[in-house]
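Input: one structure, supplied below.
One protein chain is absent from this view; the other protein chains keep their places.
Chain IDs A, B and C follow the sequence of writing; residue 1 opens each chain.
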Amino acid sequence: MRIHLLFFASAYDLAGVREATAELAAGARTGAVRTHLKSLDPRFADWGDRMRFAVNREYVLDDQALHDGDEVAVIPPVSGG
Amino acid sequence: MRIHLLFFASAYDLAGVREATAELAAGARTGAVRTHLKSLDPRFADWGDRMRFAVNREYVLDDQALHDGDEVAVIPPVSGG
Amino acid sequence: MVHITDKKIVIDDLLAEVGTAASGALNIFVGTTRNRSGERSVLWLEYEAYVPMALKKMEEIEVEARSRWPVQNITVVHRVGKVDIGEASVVIAVSSAHRDESFKACRFIIDQLKENVPIWKKEHYADGSSEWSMHQHEQPVQA
Partner (left out) sequence: MVHITDKKIVIDDLLAEVGTAASGALNIFVGTTRNRSGERSVLWLEYEAYVPMALKKMEEIEVEARSRWPVQNITVVHRVGKVDIGEASVVIAVSSAHRDESFKACRFIIDQLKENVPIWKKEHYADGSSEWSMHQHEQPVQA
């Protein structure tokens, strides 16, 4: 399946792009995105669990099942306010 | 001794004046003012302990010793804010 | 800084007074006059103060707040005289580096002000009568 990735702030600095697509195996869960990002740039692992994912604009845990066409945003530690 | 009395808000409504002087026995304490006011108008007793006194702009208890020339303000329950 | 005024309170002017480039947080409490008091319709309010003592107590509250929390600027303004419905009767603004202190100090100041500052509110009702407010205060909450 193909997902649509969004990168913000420091995640954009690492990815070098604001949007990308990724091909994942059928049945992949959000944890697979974390692994995928580490393969792109190991520094994506530096934030550990503080790097969250949002699927279709809702925070999810790593065991969230993904579906073809999902919008998956990489959310570095937020610092609004 | 002679003290200077100040009346505000509902205390002014009862006293009918903003300022007055009162003659008290030497050695009188603030409690004597409470008694004096009740003799002027029994409704001064309606507030009970919620009617406070300030001597020279500081809240005092009824056992506060008074001195000639003291400014004694009658403070009905406050409602600022 | 503490003030008592018979003029309408302009909040923007206060913010200019209280804000600094070093503060990251600003908490503002605005008490506004309500059009209802219990079941009664209120047309306007009137505030009276024992001005010199009220200013002294407000200053003491400011000093006490500063001793409890590391805040930067504090401004407290209370209105006296006639106040129309929806207007501010009191404004408290507290700036600090971090938000926790600004919230706590602001709350402390309004709670203390309502308990101890010699200011009184008179409600003028739609039926032509008026009354000095004798409402039991809300209990101060320790935040």
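Throughout what follows, contacts are C-beta pairs under 8 Å (C-beta built on N, C-alpha and C of every residue); 3 or more make two chains touch, one makes a residue touch a chain.
Predicted model, so just to flag it, every value in this text is computed and none were measured.
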Looking at the whole complex, which visible chains does the left-out chain touch?
-> A, C
Return the single residue from C:I11, C:V63 or C:A126 that touches the missing chain.
-> C:I11
For chain C, which residues lie in contact with the unshown chain of the complex?
-> 11-12, 15, 19-36, 85-86, 95, 97-100, 102-103, 106-107, 110, 138, 141, 143
Identify the residues of chain A touching the omitted chain, counting contacts across the whole complex.
-> 6, 8-10, 13, 54, 57-59, 73, 75-81
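Simple rule for what comes next: only the chains that are shown with their structure count from here on.
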At the largest C-alpha centroid distance from chain C we find chain A
Roughly how many whole angstrom separate the Cα centroids of chain A and chain B?
-> 71
Between the Cα centroids of chain B and chain C the separation in whole angstrom comes to 26
Residue numbers in chain B touching two or more further chains are none
Residues in chain C with touches to at least two other chains are numbered none
